[in-house]
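One chain of protein is taken out of this complex; the other chains stay put.
Letters are used for the chains, namely A and B, taken in the order the chains are written, and counting of residues starts over at 1 for each.
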Amino acid sequence: MRPAFSVIFLTTLIGAGQGLFLVVFGVALYESVPRSLLLTTGVVTMLLLAAGLFASFFHLGHPERAWRAVTRWRTSWLSREVIALPLFGVAVLLWTVHGWWQGTPSPTLGWVAALLAMVLYVCTGMIYAAIKILREWSHPMTVFNFIIIGLASGAVLAAALAGFVAEELKGVFEKLALWLLGVALASRGYTMWRNASLPPWSTARAINVHHNRIRQIGQGAMGGSFNTREFFHGQPEERVKQVRWVALGAGFVAPLLLLAFESPALAFLIHYAGLVAERWYFFAEAKHPQNLYYQSVG
Amino acid sequence: MNEVDSDYLASAITDGVKKTTCYMCACRCGIVVHVKNGKVRYIEGNPDHPLNAGVICAKGGSGIMKEYSPARLTQPLRRKEGAERGMAQFEPISWEEAFSLLTERLARIRATDPKQFALFTGRDQMQALTGLFAREFGTPNYAAHGGFCSVNMAAGMIYTIGGSFWEFGGPDLERAKLFVMIGTAEDHHSNPLKRHIAAFKRRGGRFIAINPVRTGYAAIADEWIPIRPGSDGALFLALMRELIAKNLYDREFLSEFTNAAYLVDVTPGSAEEGLLVRHPEGDPINPLRPHNFSWWDAEKEQWVPDHTPGVRPLLEGERTLPDGRRVKPAFQLLWESLADCTPEWASEQTGIPAARIVKLAHEMGVVARDFQIELPIAWTDWWGRKHERVIGRPVAFHAMRGLAAHSNGFQTIRALALLMTLLGTIDRPGGFRHRAPYPRAVPPNARPPKGPEAIQPGAPLKGAPLGWVEFPEDLAVDEAGNPLRIDKGFSWEHPLSAHGLMHNVITNAWRGDPYPIDTLLLFMANMAWNSTMNTTEVRKMLTDKRADGEYKIPFLVVCDAFYSETVAFADLVLPDTTYLERFDCLSMLDRPISEFDGPVDACRVPVVAPPPGVKPFQEVLLELGWRLRLNAFTNPDGSRKYRNYPDFIVRFETAPNSGIGFLAGWRGENGTLAMRGAPNPEQWKRYEEHGCFFHYELPPGLRYMRNWNRDYLKWAQEVGLRRDFDPIVIHVYSEILQRFRLAAEGRWPGRQPPAELRERVRRFFAPLPFWYPPLEDEHTDRERYPLRALTQRPMAMYHSWDSQNAWLRQIHTYNFLYVHPQTAQAAGVEDGGWMWVESRWGKVRCLCRYSDAVEPGTVWTWNAIGKAAGAWNLAPDANESQQGFLLNHLIREELPFGERTISNSDPITGQAGWYDVRVRIYPADPTEPPQSWPQFAPMPAEIPGMAKRPGGVIAYPTVMSVEEAAAMQESMKSPWAFLFQKQGASR
Partner (left out) sequence: MTQFALVIDLNVCVGCHACVTNCKQWNTSGNAGPLADVNPYEADPRGTFFNRVLHYEVGTYPETETVYLPKSCMHCEEAPCVPVCPTGASYKREEDGIVLVDYDKCIGCKYCSWACPYGAREYDEARRVMTKCTLCVDRLYDPTLPEERRKPSCVLACPAGARIFGDIHDPDSEASRLIREQGGFTLMPELGARPANHYLPRKKRELAISEEQVERVHSPTALRSAPHAVGLKPIEEEL
């Protein structure tokens, strides 16, 4: 699939925002979290959501009609995500405003927002996992990865924010982030390996001709088409492999090290860069069966 | 709006539906054109049309984008003063200026030396008018593109059976059981063939494709037999040998309807050796072409006139006539000539296993024999015998340029025609059937000018510019045997060159051999690009100058609707209409679209108005013809004879009151006569009412065996399809060719060839077909250049004519050279990699595509996809010029001949041998630019009257102009542009 930067930024930004909220809210159940951090969390989460939403509009041909996307929640995960995202945003807003006004945030609102955050993870992940013909995506690990990577990025961000407004909790978040990054690294690393090991789609099946030597000569158009742009990353294989290493290295390994050396802010910056690479790779590694019809120009 | 133009404007519509004839290729299907707000909206096939019955191909369905292509020329142009030719530096002039310029120049030429004017046309379908103009002007220098394209196919078969493939005749797939298609590209005869092959397959027919390449129609063949290019003749000869050896041929057909039983004088050294023996008591039938030949009565053992009733003629053996002459039936000579044409020999030439060749012969013979068709149609043959039924042998063939475009094509095609004859399939159900105006005499009656006296200043040509040679005396040569025509057509170099030699015109004119010319007028002929060989050099010749600074070809006029590569070289450009903007006629006098069961002719009418500055070429010729005071176009009082082209079509008759005109339907004052009748002023209206075509269905008794069908032949003469009323006996043995052989041997009482050409004529003018390797092989190191290179026409493009079409060019944006994987790997060339393909004469850099659908000794590409940079108003970096390539650069139009050169053609017909070229391939160096070679300086896009091409995005019909496209492009830039866009702007 073609990695769409608008969607890459959308999912990484809101994923980090959801993770930030969940991690801070979760820690707040066990530890005493200063108001400063809670409010910062709320504001940053909302900023990340807004940024993600803004980025997502660039993916649409007709953003002015985007409101219509809430109408098919019965069948479409994208529709559900389009409902869940603003609901989560509103919940966080209410939680933040209540917390600012009342001094401490309402646990009820917090739980609602946390639930919505998880729902939003599931919706986002299911948008991809629901496409059965994309074998790299249609796997339970896809949703799990969105959650675990989101939580991990939220934890790293929380550690960074704690570094500024709640020094005493920085260590807590750093430890949490280390654990989450480790699990995410294993999880995402596993799916990368698993996806790369999938057997290729068969041209014989695509055209229903039973022979072990089939080659496409032409696809009916020589200058390309929507089908040659939307479903393929367009890069040489070496580049794609490089991005994978950047994703794993900058997304997980380097932050692990940086957190160990107690630099969560730097860790988050590098981690986010790696996240963008990881999301790019997420698209690039998905091989759509329609590509069987667009293998060659002749 | 003047009177000439008013008929065009009156015919055009702004809203509604109009039927006309397509011209996206030479198939010429009937179409229904829907127009809305003055723009064409939809073109569909006409369900009532006999040719396409409602279907329409990719090109026909893209007519809109041809009509609205930015490559349109809309003003007459003159090369700017001081600008070099070839730079496309033009200034607009008025039509009056253009006419004055041309008239003045042509009048001067006509008054002094008419042959200084040469008129050559490319994909023209109105050769009857262009030929008439040339004839009236008095120049022999006229031809269309047939000599370059496939004259071998026409001549090889017309000189044998009196008809040929494509519009002249074809396979009766409705009744055939076995269909063998040889050397046919994807797009020959187009839609009807697609329809008929599909129906044939669905009826259970078996389809075999013999071709070096497997694409297009061959893809759905039940069997593909790969064959080496240029070797098909060997295959046919071996097939014939096997058929005869196994008695799987139609002896009766041969005896009755061909000259197989005619006696040939084989007395060694006799003055008439190799000629057919005349019988003094035989009926000559036609004094202009006497038919009193001889048979040998096999029972009574005596010499009798041919077709003596009750006689079974001898086919094998040798006899002696009462006067001592030794004779053999032609069939005996055929059999002897096939002695060495064994399947093993043919296998060596063709690459087809010998066993397969034998099996193929058996398949053909057994199907022809055992699946005999009988139709309960009574008919009477020429010799008076009544037949109660028509017999058919359901083995049908189709063949085209794969056989023709070789220097051995004529004899190869003669062999095919004989194969079809042996099987007894000529003009019979399930076999080959003629299409009107064929069958015609062998050969047809038009003759080229016979000598220099035929060309006189201020007078029409004596003879037709193109014709059919029967005797050495018919050649267009002077007493010394030198050619009269600029392309050396009808000379000893290639005597039977019925369609001229377009491919040698520029070279000969440049060299001044046989003489220099003054003015070359090209109509729809891209002769500075794909309609030429040795393109790079030919382009240089067009700009080459004499010592005195004048161009060697002083004046070049190009008439075309679009900005082709050749337009850049013009001194005068005349913009033509498209097929949707003009009257046209597909005439019985030229190349109609007849069906098997009867003549069909058609016309075009303007559907939309032409741009104001454009004139159809036919109108230009009529105007010029009058301004030059040519008889056919001028009244005795000096006034213009024809108001315009439609008027000309309706009122023109081949001779005063002959009743034979261009269109055969609705003739006579009341429009009730068919084929022949007085001109009918309402004729165009009748055609328009009937979908622009006229179909005359012959009564069943006249539909078969027409070479010998007495009733048909009488009718054909009555309606003027034929001049004479005599049978068209199949020339198994070609006495015509033998005459030339005798002339070469010094044994012909009349004209003889110059010494240097004697051996060549003697060798190739064999009265029975034989196979020889293409002439290129004699001049090229076969080890160094082991491969052959071919081109093929794709179904979605018509020659160079569709790169300016925004839809079609997406299908064929550039071209690859298709190479067998083993061949490519042996040469080190990668799939998708840049490579060189090189002949002895030139080389080209191009992209490689591996293909298993090509025999290993052949490489091929699509015809004319590659374009010169900037041509057709494409961007200079368009793929057509950067990745696309033209194979023509490495094919030479001439071959060495002693101390000089001779046309690279079939020595019998002058057919360009462009599939003969031998090549080698090797990879391009990685340091070379990833670009095809050669490249040419981009043609400028600023041409007066040519639109600026819209860039970015268009969307027919709402966005077509540069301004609209620019606005669309802007709106596509940002998803936030919607904030600034008016609602509903894109509708």
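In the analysis below, contacts are C-beta pairs under 8 Å (C-beta built on N, C-alpha and C of every residue); 3 or more make two chains touch, one makes a residue touch a chain.
Remember, predicted model here, so these are calculated numbers, not experimental data.
Novice: For the chain that was dropped from the view, give me its touching partners among the shown chains.
Specialist: Taken over the complete structure, the missing chain's partners among displayed chains are A, B.
Novice: Write down which of B:E363, B:D560, B:E776 or B:E894 is the residue touching the left-out chain.
Specialist: B:E363
Novice: Of B:A26, B:C57 or B:I506, which one is in contact with the hidden chain?
Specialist: Reading the full complex, the residue touching the unseen chain is B:C57.
Novice: Write down which of A:V165, A:I214 or A:A265 is the residue touching the left-out chain.
Specialist: A:I214
Novice: Which of these, B:D232, B:E855, B:E893 or B:D906, touches the one chain of the complex that we don't see?
Specialist: Looking across B:D232, B:E855, B:E893 or B:D906, the contact with the absent chain belongs to B:E855.
Novice: State which residues belonging to chain A touch the missing partner chain.
Specialist: So the residues of chain A touching the unseen chain are 1, 59-63, 65-66, 68-72, 75-79, 82, 127, 130-134, 203, 205-209, 211, 213-221, 223-227, 230-231, 288-291, 293-294, 298.
Novice: If you put the missing chain back, which residues of chain B would it touch?
Specialist: 36, 41-45, 47, 52, 54-62, 64, 70, 178, 186, 190-191, 194-195, 197-199, 201-202, 204-207, 214-220, 222-224, 226, 244-248, 298, 314-318, 332, 335-336, 338-339, 359, 362-363, 365-367, 370, 795-796, 804, 806-811, 813, 820, 851-856, 873-875, 877-879, 882, 949-959, 968, 972, 975, 986
One rule holds in what follows: only the chains that are shown with their structure count from here on.
Novice: Measuring from the mean C-alpha position of chain A to the mean C-alpha position of chain B, what distance in angstrom results?
Specialist: 64
Novice: Spell out the part of chain A that touches chain B in their complex, as residue ranges.
Specialist: For this pair, the touching residues of chain A are 57-58, 60-64, 215, 217, 220-223, 298.
Novice: Would you pull the chain B residues touching chain A in the complex into a rising list?
Specialist: 810-814, 816, 818, 849-852, 879, 975-976, 978-979
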